[in-house]
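All protein chains but one are shown in place.
Think of it as A and B in the order they're written, each chain with its own count starting at 1.
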Amino acid sequence: MVTKEMETLSPEALSLFGKPTKAKLIERVVFWGFRVGTYFVLACAASIFIDIFYKGGKTVFQSEYPFINVEFLTGSPQTLHVFEHDGASYELSDSDFRVFKEEAGVSIVSDTYAYSGGGIWPCIVGTVLLVVGSMAIALTLGILSAIFLSEYSKPGKVLNAVRLSILNLAGVPSIVFGIFGMGMFVLAFGWNVSLIAGWFTLAFMVLPIVISASEESMRAIPQGLRDASLALGASKWTAIRTNVLPYAMPGILTSSIIGVARVAGETAPIMFTAAYALRDQLPWQGLEHWYDFFFQGVMALPYHIYVVSAKIPQNEYTSRMQYGTAFVFLFIVAGITLISILLRIRMRKKYRW
Amino acid sequence: MSLVTDKLTTKSLIETGELYSEMTEINRSLINISNFDFFYGEKQALFDVNMDIKEREVTAFIGPSGCGKSTLLRCINRMNDLIDVARIGSGKITVNGVDIYDDRVDTIELRKRVGMVFQKSNPFPKSIYENVVYGLRIQGISRKSKLDESVERCLKGAALWEEVKDRLDTSGLSLSGGQQQRLCIARALAVEPDILLMDEPCSALDPVATAKVEELIHTLKDRYTIVIVTHNMQQAARVSEKTAFFYLGKLIEMNATDQIFMSPEKEQTEAYISGRFG
Partner (left out) sequence: MNEVDPDNRYDLNSSRKSFLGITWEQALKGLFGGNALVSIVVLGLITLFLFKEGVGFFGQYRESLSLHRQSGLEYVELIREELDSFSALEKYLNSIRSMQSEQLTAEGMEFKEIKATLREDEEFFYDFEDLGYPLREYVLDSNEVAIAARDRYEEMLNLRVHRSNLIEIGKTQEAEALVINDVDLEQLFELLKSKETDFIEINRKFRQSIPNIIEQAPLYENTELAAKMSRFRELSAMFLEELPGYEASLLSWDRKKPIGIGESFTAFVFGNKWVTNSSIQDWYGIAPLFLGSLLISLIAMIIAIPLGVGAAIYVNQVATPIEQTIIKPYIEFISAIPSVVIGFFGIAVFGTLVREVSGWEALSWISFFPMSERLTGFTAGGLLALMAIPTIFTLAEDALNNVPLSYKEASMAMGSTRLQTIIRIIVPTALSGIISAVLLGFGRVIGETMVVLLCAGNRIEIPRFSEGLGVVFEPVHTMTGIIAQELGEVVNGSIHYRALFVVGLTLFVISLLINYMAQKIVIKFQISRG
């Protein structure tokens, strides 16, 4: 290590080159520990994604045209019949099986697997309906409340208490909202297991999140902007409309997308309020009155996953259904979340006070 | 660590050093900066800086905001390493003859010898005592007598001892601004550096506190080499032997302080000193 150049230096100067000390060794070891831990977490999560996307992909996609398993995405869950006929083995959904039987004109004995045939279209529809309805309620109530709390209310003890309780409610477990929705909407209001009961339950679950996030993004806007606008003769609402909401919008938008992901992903609140394990008809079929639409239960992706993975006997055929459903569900929720994360990163760069 | 001039140092003595040295004693050059270019990302912050900083002298960096004086200061103990986009273009800085940007140089050892006091006083949220002994503790020194001795010595060195000796257990954040800054100086002294870099140490202080810190700098220069960045030209005139004037990332002029203020060679220097810009 001793070079010519170094020989000319004083020992004091040489000590600048440092020596491996215990502290440095410990530092290196500990940092490696952190690094390994961090990547371990990433790997664990990746293993879930890979497992579900790989195995689920086999259900959702296929090697022949049209490459996507249309029946799975557009059909209803059915019983799967597995049988042999004329030396060939078949796996057919219940409806196809009946047609096949009629054409063949003979009685065929088949092994049946509940929930393993058909598709998950009603679940997708149900989830979308639940999300749209509950977010409409939550955003209306939430954003308007946030405007009031941030812009109109007088600061003081009451406001702080309200804020604190809203913040606290944001951490209440979803099952508690589930039991509340069941007791309140399903039983006390007599709405039964219905779309509307699910909407309100989910809406109240995300309401605290929407309110506190929206309010926070409004409060983050410098008072100077409002003052400047008011000083130019704008009314309070004009000041809010032109100088608060536009800049707070990104924050509000992000928080509402997070809310969407949460609403779409939760199972516990809809288990007893809105979700059916199996329903033949799609929500718009067979309605006597238009308002019946709101008072019908629907199938939903998360509940469907729960049903097919916990309530029915497991075998290779159900496993296909499970992974396929999980794939579609994860794809939807992860997609929404990804949008919100990307949006937030972009917004952070754009607005800095 | 004492800085007794040994035979090696005479070799590196720069003849011209005597010319503008006010001190009768011949000082050797401790920090040498040559052809130094520095970048923040794509933006060049320093252009071809050359200078010698003498041992046990106070050197002041002056210049308008954004002229690169703080940047250069932070290069001397490689604090810029903490900024991801910072990089050196060309040239080198040597301390005691060693190129501090050499790969083999240990920034930790470097920073033990080149202490720093920041613009905004930044005591840790710990007691006064713990603030001072922090540097010793991280070196593994934990003997109470040694720490006590060091706390007293450094606080005295920073002219703070009389004011805080009865409340060493209170939080460093409970002190006034000027006291906090002197605490930070005491903290830096505890590591026994040779060089003290001061980045506008008085900019956040009131005139009384500023006077105290300046007084402190006067007493410290017997033992330490001090480089101080300041906005305040009077301050530079009061405390320093040498003054370097920076403008737009370039070292415009460096000379004995009297000379800079009385008869600057460059027009820009004169313009700045006489208050026409900056």
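Remarks
The rule we apply is simple: contacts are C-beta pairs under 8 Å (C-beta built on N, C-alpha and C of every residue); 3 or more make two chains touch, one makes a residue touch a chain.
All values derive from a computational prediction rather than experimental measurement.
Across the entire complex, the residue among A:208, A:251, A:283 or A:297 in touch with the chain not shown is A:208. Touch with the chain omitted from the figure is made, among A:114, A:130, A:195 or A:268, by A:268. Note on the undisplayed chain: of the listed residues A:68, A:99, A:132 or A:164, the one touching it is A:164.
Of the candidate positions A:44, A:106 or A:231, contact with the unshown chain belongs to A:44.
Across the entire complex, the residue among B:28, B:187 or B:242 in touch with the chain not shown is B:187. Contact between chain A and the unshown chain involves residues 23-24, 26-27, 30-31, 33-35, 37-38, 40-42, 44-45, 48, 51-52, 140-142, 144-145, 147-149, 151-153, 162, 164-180, 182-184, 187, 204, 207-208, 211, 235-237, 261, 264-268, 271-272, 302-303, 305-306, 309-310, 319, 322-323, 326, 329-330, 333-334, 336-338, 341, 345. Although one chain is hidden here, its contacts on chain B can still be listed: residues 77, 79, 82, 84, 108-113, 115-116, 118, 120, 122-126, 134-135, 137-139, 173, 184, 187-188, 190-191.
Criterion: only the chains that are shown with their structure count from here on.
Taking each chain's centre as the average of its CA atoms, chain A and chain B sit 54 Å apart.
Here chain A touches chain B in the complex through residues 8-10, 12-19, 23-24, going by the rule given at the top. The part of chain B that touches chain A in the complex is made up of residues 1, 6, 8-9, 95-98, 100, 102, 104-106, 108-110, 113, 138, 140.
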